[in-house]
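A short write-up of the structure that comes next.
Of the protein chains in this complex, one is absent; all others appear in place.
Letters A, B and C name the chains as they come in the text, with residue numbers starting at 1 for each one.
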């Protein structure tokens, strides 16, 4: 007997809309089940969070960093930024950054100005950061730039190479700036075909960053990594004040313990990337171009409007922007859970259209 | 094979510390499992949240109220209060209120002053609210009282009767005040032996309130009920801006759909209350007094220090405050998951001590 | 006997740097002196503020608007915006706007995001506002645009015509936006050669605006005009909470009473404009071009570097930006207090250079 009947509104078409359409990976569910009856201390002091922190630290290669679990990417960003800044300090971010375009002004709600810069292929560069510094020097009449926000993978699926991130780091050092990395999709970034960084490199090159669970197999949860011991020692206050210190943090602890048990986290991300590659290759093989190289789990393909209409009969995805009168860019997201059959059906329809 | 070995730090003594030591109720876990593979829209637009909203509205007897899921009690309180107030408006709350003593200044962090009043048995009364109004009239040099915060059950486990809540409501109306009810433990309140209210009464007598999931069987999640349609229409902005709009809100939707399937929510709360009653009765029968009548799932018992020491060998609980040289008040919390055997063992030890 | 010796750091070169280098207009000083010994009620309830409000209302042609005195432009902007918005609402402003570039993130410090748009000749247009609306629709993941901020005169000295402001107003109405006008230099705007608006038009076309005293003859003080009676009834709370309700508001009241006694406010502004025109004409007559039409009290002239160097021996002014290898744009500000002799000396040096 079902808990409740399949709700009428449930999607009947397969979705390539985003990377949070599914529930949790079965291994995480199983861990949740196994842990369910044990009594645990609240607010992150439970045994599962402790194991998760140890396993994450092992992956990071350092015992002495703070690891904090929060329920959402917006809370991870807002808390981290508020914890790092004095009231008059500002953030430098790409105008395409998630904190700029998709978080309802949460950073500003905590009192901080975001200085927008134009991204290059979704990324910040030393030159654009330097330019932002030069445009914001008129003190004390301007907020003082103090933290650079970047995302890896970026909001359009591109990634930073080691050289690129190291250059940003140097630029930050030269300008007295902290470097904060939004890792909502750090798994797909670090398992990208074109990636040359490890999690340890990210730790070394940034001041604070987070590892996204929600978009890589968990029901919820992001792990914020705090290097500065003084900041780490008070970080829970910020988490609690933002309403993000869950009484049953064990729910996040269990899942992260599982994700960082051996290499599961990166295996799931790699699956998402490979699915994207397959989609991208299939579309290219049929003679259509992609509007950006597929580096992670986002495919941007330019398709004729007629084909898009046909595809929409079977699939859900974003039509991103028009290209001329007869075509448009569509965005397709894949995950660890992407159904291979559905993927092949999609590519098949593309091929048929040409055919 | 266990997901990971039993962590060394896990409690070996049974805990009466709080009502969030366990995971989720098995029925909720089962629902999570059953829902896991379906693809769903993000941010609360999924089918499970929709079912949960419908079922909660059915219990409330009204179709037209807003229902919003947030991950924690602190976020429910901070968001609701920030959504209701203009920057210069203040909250009236008992000095024992959760927002005063256990939320790291989250209300003040959103810019609002809390005017503390002395509680009577954990509760606000028209007289104390009126007094707060009279002490805060010197406008515009004082923040303007605009919202009354109460908890039901209160932080010490007492509950409001219908008459008491109606009187507070009238006092609010007379003074242009909104009435907000923190329902972290509304389940145990409405199933208390001495309760004479329904969920519909609470809806009628307040402006905004929330139904706690975390302390009554869920992994996480509280459901905020918003009556004012204008406020409800923009409420998601606040939820999102606070980092509390989970991408996979389905996790909360599934659990609340299950909790409000028929009467499960209240059945779980009743179990917690009955366990507390059994504890309270057992302790009283052994000749010890309770320092406050046990109305919900919190027992405050006055025990000799020697007995407390003995109990601590087997159980974890809070020693609340000294009573003379030889005794102390202890706090014992029960839940839907309280183990009857452990409870009987506890009472047995109390009896033995006397005997 | 001087109060103290001429401080060593005092400027020996004449300044065209800004419009707040001098003290107060003599008529205002005289009024301050005359009022000094009377005992008055505090916090704006004095007789002088009352007279000032009446005189300003007479100029506005309406008895029923709120008039509030605050000590600075930054406080006028931050208070007005915070008073109009809910926490999730955002401001649309030109990227050159004073709140964006010169107020240390004061708007963000009160929790609100500013959506920057590219200005046209320092101004917003319906097209740019409409574009900002179209870029910020993804609710509730984006802050909700709710208020348009404009300056008149703008930060580069240009002004809105009646048609232009009326068009912005219609665009605001179509999009549910409030229109807020920063009038730090509203005097020079409304006495510009090319102006076709009155103070009454500004009142009619905006929701809230302010009349700058600091840059037009006063020691300090800006008068915020609030049309919405509900907002006006609580506006003093915001002023007080921001630390801007001066105990001796009489200082601002006396000066504004004098400025709006007959037409003094506009006479002073006109003097500033005429001085700018004389400068501009003199420079043009010598064969140099101005980089923007001189509409108010700001002159932007393109001069050879050699001439600039000569001028700097006698005057202080901003060198704004390079123009090729041999020239630069300089910015010259005039006021009611600009010394005609110094102005002529400046023009004389320009003429001599040409020879």
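We take it that a residue touches a chain if its C-beta (ideal position, glycine included) is under 8 Å from a C-beta of that chain, and two chains touch if they have at least 3 such contacts.
Note that the structure is a prediction, hence the values are computed from the model and not measured.
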item: Identified contact with the non-displayed chain, of A:62, A:141 or A:200; value: A:141
item: Options A:98, A:240 or A:271, residue touching the unrepresented chain; value: A:240
item: Contact residue for the chain not shown (choose from C:24, C:129 or C:186); value: C:24
item: Missing-partner contacts on chain A, residue numbers; value: 43, 82-83, 86-88, 110-111, 139-141, 143-144, 234, 236-241, 245
item: Contact set of chain C toward the excluded chain (per top definition); value: 2-4, 6-11, 14-15, 17-18, 20-24, 26-27, 29-42, 47-48, 50-51, 70-79, 103-106, 109, 214-215, 219-220, 237, 240-248, 250-251, 254, 257-258, 261, 337
item: Residues belonging to chain B that touch the chain removed from view; value: 87-88, 90, 101-105, 108-114, 116, 138, 140-143
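Assume only the chains that are shown with their structure count from here on.
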item: Numbering shared by both copies at the chain B-chain A contact, with half separating same from different; value: same
item: Angle of rotation relating chain B to chain C [CA atoms, steps of 5 degrees]; value: 180
item: Averaged-CA centre spacing for the pair chain C and chain A, given as whole angstrom; value: 43
item: Distance between chain centroids, defined by C-alpha means - chain B, chain C (Å); value: 52
item: Centre distance in Å when chain A and chain B are each reduced to the mean of their C-alpha atoms; value: 33
item: Residues of chain C touching at least two other chains; value: 87-88, 110-111, 140-141, 143
